[in-house]
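What you see is the complex with one protein chain gone and the rest in place.
Showing subunit A:
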Amino acid sequence: MRRTTRVAAAGLGVTSLLALSACGGGGENGGDADADAWILTGGGWPAIQEDFDRWNEANEDAQIDTEAIENDSYKGQIRTAVGSGEAPTLIMSWTGGALLEYAEEERIVDLSEHTGELESRVFDSVWQNGQIDDSTYAVPLNDVQPVVMYYNQAVFDEAGVEIPETWEDVEAAIDTFNENDVAPFSLAGGSVWPALMWLQYLTDRHGGEEVFAAVVEGEEGAWDNESILYALETMQDLGENGGYIDTFNSVTADQNEDAQLLADGQAAMLLQGSWVYSTIHQDFPEFAESGDFGFTSFPTLEDGAGDPSNIVGNPANFWSVSADASEEEQQIAFDYISENLYNEETVTAMLEAGSLPPLGDIEDQIAETEDAEFLEFSSNLVGEANHFQLSWDQAVAPEVAQPLTDNLSQILRGDMTPEQFVEAMNSL
């Protein structure tokens, strides 16, 4: 008896982990006609919650129940829920590979007829991300997050360098900064995903958006492209020859160390998402208000085939409507999308929080905000963009995202050549 108990106890230890991992979230599609939506916690999400609260107050007979879920567990939970037919009525995604799978499995419905005036208001470069085969399967719901180049003017002044506009300028600036013992670029290589931004921009500037589109469309051997190879080689060169800060492989973005390096002048520039603007204001207010904190677009490449107006980043979070929801629930969701998304109150709340709705008709409102300079800059960037590339790790199928990160990490560490990288990615 004693022995069995011990073995059982040991067994329990092992399996409880499995039991925990096996937990999925269940939808709350009880018998009532209320639609439901899962949103995330933190960031700009409280504004979305308040938007739902106002909707529920105004629409007695079309209630939408919301549940806020922590970001990291959301992706697993929503997938389990969608897969088991228990998804909430409104399904939030980052578009890309996951959205494509939802559509292919017919888990979401075509929204083309249910978007009201939205299409004419939202920037094209953002709207495109919800399109599959010329039909709308997802519509943006919150702020747009382009990746931009931040800089520390004080560091530039000290070294006597101008803000680079072309890649040639960048190369010259790297030399000057190195002579002055300042790192040209801060990079959170330890987190890997910030390095993906470099890979995306360099590939796009060199070969245009078609290069990665071929990867997404599953074209045979699409990774083996001279632009991707160029981008990988350039990144390794930046890592080895003093482009990135020498400790870049140990710097992580979790606690904004990469932004801190820019703020205290150890690095001159940082390529990061637009959310870093508010991070810097919160965590390093002295730098943010010193007048040295600047931002610009990614440099152009002289002979590059890519459109220099192209940008990368997160176009937004998007709503889709579950095919497993009842007709009543779907109707509530359609009404919410066509009548309520980006209404005036919500747009104002977003702007006050420093986040930018991807809309072409709010210039006047932007001009009145506290962060007008940055918001105008980002709005122009997105509005004029010929193409807005969704982050590659979101754009590819989920099973490709992890190897992409693993292999890029090896590129950063110099454990893999660009040729080995494309070979490994092609073999997936």
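Keep this in mind: contacts are C-beta pairs under 8 Å (C-beta built on N, C-alpha and C of every residue); 3 or more make two chains touch, one makes a residue touch a chain; residues count from 1.
Throughout what follows, contacts and distances are computed from a predicted model.
From the set "Raffinose/stachyose/melibiose transport system permease protein", "proton-translocating NAD(P)(+) transhydrogenase", "Acyl carrier protein" or "Aspartate carbamoyltransferase", the protein name that UniProt assigns to the chain left out of the figure is "Raffinose/stachyose/melibiose transport system permease protein". Screening A:T136, A:S227, A:N249 or A:S320 against the full complex identifies A:N249 as the residue touching the chain left out.
Here the missing chain is touched by one residue of A:S120, A:N241, A:Q282 or A:Q402, and it is A:Q402. Across the entire complex, the residue among A:V82, A:L187 or A:A385 in touch with the chain not shown is A:V82. In the complete assembly, the contact with the undisplayed chain comes from A:Q260, out of A:Q145, A:T203, A:Q260 or A:T369.
Looking at A:G44, A:P88 or A:G190, the residue that reaches the missing chain in the full complex is A:G190. Looking at subunit A, the residues touching the absent chain are 2-3, 6-8, 10-19, 21-22, 76, 79-80, 82-83, 101-102, 105, 107, 189-190, 192, 245, 247, 249-252, 254-255, 257, 260-261, 266, 398-399, 401-402, 406, 409-410, 413, 415.
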